[in-house]
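Note that this complex is displayed minus one protein chain, with the remaining chains in position.
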Amino acid sequence: MLLARILEEKLSSLYRAGAIKGGVFLGRGQEALSVSVGSHLRKGDIFAPLIRDQAGRMAFGDTVLDTLRTYLGSQLGSMRGRDGNIHRGRPREGYHAMISHLGAMIPLVAGALLARRMKGETGVVGATCLGDGGTSTGAFHEGLNAAAVEKLPLVLVIANNQYAYSTPGSRQFACANLIDKAAGYGVAAHQVDGTDLNECLRVLGEAVQAARNGGGPQFVVGNLLRLVGHGEHDDASYVDTALKESPLGRDCLEVCEEFLVEKDWATTKEIADWRVEAKTEVDDTTTKVQREPSPDPAEEDWTALSERRFAEELSEA
Amino acid sequence: MLLARILEEKLSSLYRAGAIKGGVFLGRGQEALSVSVGSHLRKGDIFAPLIRDQAGRMAFGDTVLDTLRTYLGSQLGSMRGRDGNIHRGRPREGYHAMISHLGAMIPLVAGALLARRMKGETGVVGATCLGDGGTSTGAFHEGLNAAAVEKLPLVLVIANNQYAYSTPGSRQFACANLIDKAAGYGVAAHQVDGTDLNECLRVLGEAVQAARNGGGPQFVVGNLLRLVGHGEHDDASYVDTALKESPLGRDCLEVCEEFLVEKDWATTKEIADWRVEAKTEVDDTTTKVQREPSPDPAEEDWTALSERRFAEELSEA
Amino acid sequence: MITYLQALNAALDKLLADDPRVFLYGQDIGSFGGAFKVTKNLAARYPGRVLDAPLSEDAIVGMAIGAAIEGMRPIVEMQFADFSTCGFNQIVNHAATLFYRTEVQCPIVVRLPSGGTPGGGPFHSQSMEALYAHYPGLIVMTPGTVEDAYSMLLEAVAIDDPVIFCEHKFLYNHLKAEALPDEALPVGKARIARRGRDATIVTHGAMVHESLAAAEELVSDGYEIEVVDLRTVKPLDTDTLLASVARTGRMLCVSEAWPWGGVSAEVLARVSTEGFGLLDVPAQRLNARDTPIPYHPDLWSAHRPTADAIVASTRHLLEM
Partner (left out) sequence: MITYLQALNAALDKLLADDPRVFLYGQDIGSFGGAFKVTKNLAARYPGRVLDAPLSEDAIVGMAIGAAIEGMRPIVEMQFADFSTCGFNQIVNHAATLFYRTEVQCPIVVRLPSGGTPGGGPFHSQSMEALYAHYPGLIVMTPGTVEDAYSMLLEAVAIDDPVIFCEHKFLYNHLKAEALPDEALPVGKARIARRGRDATIVTHGAMVHESLAAAEELVSDGYEIEVVDLRTVKPLDTDTLLASVARTGRMLCVSEAWPWGGVSAEVLARVSTEGFGLLDVPAQRLNARDTPIPYHPDLWSAHRPTADAIVASTRHLLEM
């Protein structure tokens, strides 16, 4: 969680320095919720993170190295320059690479879980995340409904950060609370304060366990605020000041650090050391990745098909 | 309602006689619910009926004549042979012509209502119908949600006839009751026994009035059974016998007739006379329409655009 | 005799029997056997492997992709090709991009009951092959014979990439063959459906039969028309087309889809460019008209190419 934060701070400064060509979309303020998803999953489980899940990704096994490789377009990254930033994963390891179209990963995870069931695997869980805005998509609805019909062990986590880009919840849905959607799908509902790591760990633990035990889809809503723009190009000036000052606006990392210190589980000094350690790892890895080669268009295998025999030579660039 | 029933019986026999080239999809058993929607709407309101809404269509102003013209492909029908059967309407009169893709009419009605609001018209209601299966579409979800956000006077009536084609509710959704979906959209919920005309009239009356009074979208679920195949090609052998014998399987027309007789509002003889009258109208109109010309391909204006200047001559059939 | 539809059913049966990774997912395909009965008896024969889906095209395709990543071989049925617009995003943006982005294969087959039938109307008649062929990452098949319905479906499932399988509704029960084939042309190879010398008609799907009928009719005028059945529209077997045009010097492409950017546009673009020196007269195309597909059978017959219209167009081509 701390490492994810430090890494994202680095991504932000790399963005400002013009070192990243595409967009940068960060999860600052959402780490507690995200990391709680990733850390309750085991090897062999399935995870399809979304935009603001750097923390959850790392808990599921993603690395500083591959993150930086993908953002910086290293040829050695898992996406080999073909896709970038948050659109990364290693599907063969159950870690799926999101497409941009929101909601689209839900049926994908459902289908992967269906396959596991058909193959006779039990005790598997598949988790995926979405924003409050993403709940308005047809894909969300169809995917969650189909998963519910099949009673699949899907954990769907909604990070309700109160905005979809600039659009507040009041222009996005009319239900009193996003949790009210669960009953319409016949799935279990969980709600949690997304700024409180302990709570997030507890509630996600329950949700993941319930799914693992055959309880069918689990719908989790975490309430929080993103403490950063939609992307690094965005100053988020549309965010309501009252919200920022409300408990939703708390920084989950600070909340967590205070808790650790209060409980005497860590000293301020120790935390500062962790921070330095993380920073060193991130900085060193950045230096290393920046020396790595970019993908070479001349060596690129310009076909979208895995079966080479069907690739066509059309008159192209 | 009686007229709709008689007309549909005629369509069924025309279908069996091979007089209708496309499919025939009937609403037998659903007339009470459907007619209740149409009859609470006024001139100036908006209605987008669906597959099984012959009764509601006629209550909203559709005629035996145009129904037969459309089914029989008369050139004089509102769709001029370009579209057929249930895909008919007169959108300029607020009576919309469904496309086949289920759920698609919901945002259309919402948009029409939004336009009315922008034009300063008040007191308008827009109603549309859908089946239990249709609730699984992304279009349903997005359309109802967007209407709720705009608090539009939309009445969405779900005819839960327990099956989508051959698929029972258990393979379609996992909620305990379709009405549980309302809370997730923040819209008012109504439920009704779809076999009981009185109840349907009362509940739809309330729903339409609530929408008219600014109560935002109204979600109505009518429970019933279709007493006919999905289309006339289908013998509906998949329908559970227990369901057929349950109260859901009652024929709303019989229920209504019994009620009328019991209340002394009509005698059996009077009802039989109405039936004969309806049959005569339907038969006479059929004879008339069967003499009408088919659309003439040679006179057809083969362009999809209203602006002739953009029509292209490509090398075609 | 076996129909086109029975051939599809037999192929699915064989696939389910031979490969435990294969399963079917779609609306009403279980005990009901599907809207057209293509999956008849399969649910009973393969319990738990022929699943009724909710009315959710987007989720259906999305789930198939997820299952394919897990090593399964899902075959999805759209109730009509026309409804695949509701699953369009998952097909073109998810299935089609997966391998390029992640190096993980996506072996799904999406069966699209395609094409017009009398009384089908605007939303139960569409031929969507060009839509899918435009996107990189998809293989698009349009079997036009009973034999191809069978063997190409078997191959579609064997292919490690997503396949859009456009089976033609008009052929389901009309078209019959003596027996199922033991072998087949490879995917991506067009077939000379009829040998000729005076002109080449390039076509696919149900139009193969209209074109063959047209060719027969032109025999009485002394013409021998070659008919090439594309079979697969992406990849497109340009070599076979060029070889045929080299023999005949004239080409008409007949397709039931709309003209703009359709199969015929791609065929004309390729043959006109690569076969520039082979053509004695400009290549021509004959398509459905550029309007929605009309409901009334009389309008429908004038909307899509028919043997008569093909005869007229071919005569025009021959007289150029």
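Things to note:
In this document, chain identifiers A, B and C correspond to the written order of the chains, with residue numbering beginning at 1 in each.
Please note the rule applied: a contact is a pair of C-beta atoms (placed from the backbone, for glycine too) under 8 Å apart; a residue touches a chain by one contact, two chains touch by 3 or more.
Owing to the predicted nature of the structure, the values given are computational and were not obtained by experimental measurement.
The absent chain, not drawn in this view, touches the displayed chains A, B, C throughout the complex.
For the chain left out of this panel, the touching residue among B:L26, B:I86, B:L113 or B:C252 is B:L113. From the options C:Y25, C:F123 or C:Y150, the residue with contact to the chain not on display is C:F123. For the chain left out of this panel, the touching residue among A:G56, A:G84 or A:G111 is A:G84.
Residue in contact with the omitted chain (choice from B:H101, B:K151, B:R202 or B:K279): B:H101. Note that of C:P20, C:P186 or C:P282, the residue touching the chain absent from this view is C:P282. Within the complete assembly, residues 20-23, 73, 79, 81-85, 87, 99-102, 133-134, 136-139, 164-167, 171-173, 238, 294-298, 300, 302-304, 312, 314-317 of subunit A touch the chain that is not shown.
Those residues of subunit B that touch the chain absent from the view are 78-79, 82-83, 87, 89-92, 96-97, 99-101, 104, 106-116, 118-119, 138-139, 142-143, 145-146, 149, 303-307, 309-312, 315. Interface residues of subunit C with the unshown chain, by the touch rule above, are 82, 85-86, 88-89, 92-93, 96-97, 100-101, 122-123, 130-131, 133-137, 234, 236, 257-258, 260-266, 268-269, 272-274, 276, 279, 281-285, 289-292.
The criterion applied here is as follows: only the chains that are shown with their structure count from here on.
In terms of the distance between Cα centroids, subunit A is separated most widely from B.
Chain centres here are Cα averages; for subunit A and subunit B they lie 43 Å apart.
Among all residues of subunit A, those that touch two or more other chains are 138-139, 142, 145-146, 149.
Residues of subunit C in contact with two or more other chains: 53-54, 56, 58.
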